[in-house]
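What follows is subunit A.
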Amino acid sequence: MSVSDLFDLLILALLITCVLGIARVRDLATAVTLFAIYSFVLCLLWAHRGAPDVAMTEAAVGAGITAVLFFTAIAKIGRREK
Partner candidate 1 sequence: MSAAAHGLALVVLVPIVGGALIPALFRRFPTAAWGFALASSALTLAISISLIRRLLAEGPFSYAAGGWPPPYGVALHFDRFGAAIAVFSMITLLVLIFSRRYIPAVVPIARIPLYYALVMINLGGMNGFLVTGDLFNLFVFMEVFSVSAYALVAMARGPQAGLAAIKYLLLGAVSSLLVLFAIGLIFAQTGTLNMADAAGRLDAAASIVPTALALGALTIGFMVKAALFPLHVWLPDAHASAPAPVSALLSAVVVKAGVIGIIRTLQTFSDHGSLQLMPLQSLLIWLGAIAVLWGAVAALVQSDLKRLLAYSTVTNIGYIFIGLGIGSATAASGAAVHIINHAVIKAALFLAAGALIHQSGLRHIDDLRGLGERMPLSALALGVALLAVAGVPPTAGFVGKWQIGLGALETGRPLLMGVVIVGGLLVLTYGVRIINTLFFRPPLHVRVVTSREAPPSMLAAILLLAASSFLLGLAGKPMLDFVAPAILPLTDTG
Partner candidate 2 sequence: MRKFLALVLIAALGAVLIAAVVNLPEPGTTDSPVHTHVSAGYIKGGHEAGGADNLVTAVLLNYRAIDTFGEVTVIFTALIAVLAATSLAGPTERSGTQNIDLKTTRVPVSPVVSFVVRLMAPFIATFALFVMLKGHELPGGGFQGGVVLGAMLILLALFSGRTDKTDDEELPPGLRNWIRAAGPLVFGALGLTGLVFSGWLFSLPDHPFWREMVMIGLELGIGIGGAAVLVGLFRALREG
């Protein structure tokens, strides 16, 4: 088990923690923040997998634009999930 493998496993565990967190939290703004973190971690994984192009796009889209779009929508519909 090399360092690289351990890095992978750590990242995968982090990703799953993030999505479980998204499933649990009731506050939409927190959920979206978690999603942005999740996207960013995913982008680390992809950079490590030899996919720099995908990583760059995921960082800008997933952690940036998608999150901003979600926040804009939340500002209009309220952040509480019932």
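Selection rule: all candidates are chains of the complex that A comes from, given by their letters.
Just so we're on the same page, a residue touches a chain if its C-beta (ideal position, glycine included) is under 8 Å from a C-beta of that chain, and two chains touch if they have at least 3 such contacts; residues count from 1.
Small disclaimer: the values here were computed from a predicted structure and weren't measured.
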Selected partner (touches subunit A in the complex), from 1 or 2: 2
Residue ranges of subunit A in contact with candidate 2 within the complex: 52-53, 56-57, 60-61, 64-65, 68-69, 72-73, 75-76
